[in-house]
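One protein chain is absent from this view; the other protein chains keep their places.
Coming up: subunit A.
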């Protein structure tokens, strides 16, 4: 009986590994791109919240928060630049001009 349970468990783990692996291979492109979403989204929307809409730091921290927490957010108020690190990647958004608001700086550095 115990051996049967063990066997079942092993099969389950194997199935999970194979299934998870297959899912990862099928979605690899999406997964690797998704890794950058958290920092990019937070940097861009926080930058616009602060420097386009003109809201306070406190409000914008709540406004740009997602269900996955980022690891750091650095606002350079005078330069109107925001750098966010999350899921191991970092993104910077910067204010451009009164008409054009904020945009993400192209390079995403690991």
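By our rule, contacts are C-beta pairs under 8 Å (C-beta built on N, C-alpha and C of every residue); 3 or more make two chains touch, one makes a residue touch a chain; residues count from 1.
The rule is simple: contacts and distances are computed from a predicted model.
S.K.: Would you mind picking the UniProt name of the chain not drawn here, from "Simple sugar transport system substrate-binding protein", "L-lactate dehydrogenase complex protein LldF", "Serine hydrolase" or "Branched-chain amino acid ABC transporter permease"?
M.R.: UniProt lists the chain that is not shown as "Serine hydrolase".
S.K.: For review purposes, identify every residue of subunit A that touches the missing chain, sorted by number.
M.R.: 27, 30-31, 33-34, 36-37, 40-41, 44, 48, 52-56, 59, 62-63, 66-67, 96, 98-104, 106
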